[in-house]
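First the structure, in the form of structure tokens, and then the observations on it.
Just one protein chain is left out here, and the rest sit where they should.
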Amino acid sequence: MSKFRSLRMLALAGVALLIAQGGAMAQTVTLNLWSELSAPPESTVLNKAVEMFNAANPGIVVKHTSFENTAYETALRTAFAGGTPPDIAEVNAGSNAFQYAQSGQLMDLTDFVKPIEQKLRPGLETMYQYDGKSYGVLWGLKVGNVLYYNPVMLKEQGIDPASLSTWEGFMAASQKFLDAGITPIAFGDRDQWTGNHYFNHILHGILTKDEYDHIGLQTLDPSITSALKWSDPKVVHAWEVYKAVADAGYFTPGYLSDDNDTAAGLFFAGRAPFYSTGSWGVGMAKANGAQNVALTLFPPVADSPEPTAIVTNSLLFTIPTTTKDAEAAKKFLEFLTSEPVQKLYVEENFDLSPYQYDSSGWTMDPMLRQIAGLLDNAQNASPFLDMIEDVKCMQENVNEANVAILTGDLSPQEAGDMHQKCVTDLRAERGW
Amino acid sequence: MFKSLPLLVRVFAYILLVALAASVVLPFLWMVSTALKTTGEINQSPFSLPATPNFWVFVDAWVQGDFTRLYLNSLGITVVAVAGLLAFCSAAGYALAHFEFRAKEALFIYFLAGMMIPPQVIMVPSFKLMATLGLINTYAAVILTYFAWVPFAIFFFRAYFSGIPKELAEAARVEGVSEWNIFIRIMLPLAKPAMATVGIVYFIWIFNDFMWPLIYLNDQSLRTVTLGMMAFQGSHAALMNLKVAALIIATGPPLVIFLIFRRQIQNGLIEGALKA
Partner (left out) sequence: MARPGRTNFHIWLLLPAFVFYTVFWIAPALIALLSSFTQWNGISLGSIRWVGLANYLQLFDDRWFWNALRNNLLFVAVVLSSIIILGMTYALILNAKPRGHSIFSTIFFIPIVLSSVVIGLLFTQMLSPTVGLVGPALAAMGVPGVEQHQWLGDKSTALPMVMLVYIWRELGFAILLLLAGLQTIPNDYIEAARIDGASPWNITRHITLPLMRPVLTVVIVLVTTNAFLLFDLVIVMTNGGPFHGSEVLSVFMYSQAFLKGNPGYGTAIAMMLFVIILCVSGLQLALSGRGQRA
């Protein structure tokens, strides 16, 4: 090699290096990430994950903007409608995500998600698959049908916590408390979703997974039909069971006027022995410094076909079609599902992971471990009903109806008939 | 004058006065007492007084809620918005009161019509407008929206300027004073009481507004007092004393400022709108 040639090579290499560097600088892409995780610990965990990702990927800067929960839906919808969505968007898995997918706003991520699916707990795909395509990756997993109880109060009344494994046992324990002058179940239905969850868990206990999934999804997916009708006695029975709890006087006296926070406060303060909410109750107990809290699966009704089944929900990270850089966004999504991030999520967040990593070495709250055990033990998992049903039918006939049943404005049969009418009309209107 | 009334009327009048005053004061006393109690005491009885008042609760709530930041945000937004509104609306009110031009009445009605539009209805189109302008998550988005809250201010200023004789401006014009100087040097100084009233009323409205900051200011560092206080309520569900302490922190300072300026508001109203 001549001197000249080697000099020329050196010069070229230098130029190439400069170009490469300049290129790298030009390639630094800022991705806007929007989420409704605005309150600690959830926001803290996501912000940490973003920091970790930015440090490990010099070419990409993810900028997280968190929204207050109630404002998020408005903000995201308007941003989509205005054609200015973020580059990565967190949405509620299920029907909420499907709406955006259906209107062509989300990227089809089917091929990208395939390898990630390998490590996912089975049965959770329904949360992000719409019309055979996948639209995002799950972040965190919440279990819905959990019953929290106060072990000290149970002991005082001589009630064996094991008796709470059946609906009859739960009701008998409630009656015992009532007889002792203590209103047993902390419940506040002002914002309607709490009553929705009670009905959801009771109904879920009565139906098989297929029946449950189909009766909801028939309003979202033209290809799915349901043999079961909302007006059938089997379904109406769920409303009757729910109404019976109220009629027996088991709900705390503010059950129609208190919000869920107030009801939770009654339980955490030791004023009522029972409170039903999802796995997030573990974190709430910690934040409120509550001492005497234990949990069990929300008791399934008698003759439940799948008494160990679980109701879950999760958040979905999606990529809007207008994203600045799809490959960079995918990189971030994949990072969110990686073991260190999921470990961080579980350890700091009092929550579970949708992915099957070996968590035996993770620091977890004992109650959370117990919920993880319920999950491992479950025959199957289904999403919440409000994730798999059309928002209008759901809002009117579960959210509003569960209040109307408590006030006596609707009988269980009327609620079922109205619900069926909404579903039938909706399918007819869309020509399904 | 009050003494000349029959005894029965006077007694009845005092009963009314005390009842209304109690309905205002008692909730505040309950708030303060609840904040100072322990959660255990709160659960036992809503009436009992705190055994050992815990004044640190206010410090805890202030720090945990980051109220320094919230107050700076709220004050910044409110001051800029109110200053702008006073400038535009005093000018518009003066024009509507003292100048003759075509479509004057129609324009006045146009300005008033906005009072009847439910703000929730313009939420989505406004959000889109701000998104198009790239102003989401900036103070400009809320401030520009507040700049559009002109109806009450224009209504008030127009009424106020109507009470000022037109001869005043005429005399100045004869002496060759420019229109601009008539407005700045003669009219605005006369309108000071109206400025004070409109300024304080708008200050309260804007400081307390919840909806626009909720949809435009999503970044936690941009939040206003009302917004931050709401978030605080949700994240401290069972800690009633902290929740109530945050309520007090969110209402206390504006209340004190208001009480100091109460005279000005009252005088402004007396000399202002009602002259018309």
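Should a chain be cited, it is by its letter among A and B, assigned in written order, with residues numbered from 1 in that chain.
Going forward, a contact is a pair of C-beta atoms (placed from the backbone, for glycine too) under 8 Å apart; a residue touches a chain by one contact, two chains touch by 3 or more.
Keep in mind it's a predicted model, so treat the numbers as computed, not measured.
Within the complete assembly, A:Phe80 is the residue of A:Trp34, A:Phe67, A:Phe80 or A:Tyr212 that touches the hidden chain. When the full complex is taken into account, the listed residue touching the unshown chain is A:Thr252, out of A:Thr252, A:Thr277 or A:Ser382. Residues of chain A that touch the chain left out of view are 73-74, 77, 80-81, 83, 99-100, 103-105, 190-192, 252-259, 262-263, 265-266, 271, 391-392, 395-396, 400, 403-404, 406-407, 409-410.
Although one chain is not drawn, its touching partners on chain B can still be listed: residues 1-2, 5, 10, 13-14, 16-17, 20-21, 23-25, 27, 30-31, 42, 45-47, 87-89, 91-92, 94-96, 98-101, 107, 110-111, 113-122, 124-126, 128-129, 144-145, 147-151, 154, 166, 169, 173-174, 179-180, 183, 204, 207-211, 226, 229-230, 233, 240, 244, 247, 250-251, 254-255, 258-259, 262, 265-266, 269-270, 273-276.
Definition applied: only the chains that are shown with their structure count from here on.
One finds 39 Å separating the Cα centroids of chain A and chain B. Only residues 38-40, 43, 65-71, 74-75, 78-79, 81-82, 84, 260-262, 264-265, 268-271, 284, 287-290 of chain A touch chain B when the two sit together in their complex. Touching chain A in their complex are the following residues of chain B: 39-40, 43, 123-124, 127-128, 131-132, 136-137, 214-215, 218-220, 227, 230-231, 233-240.
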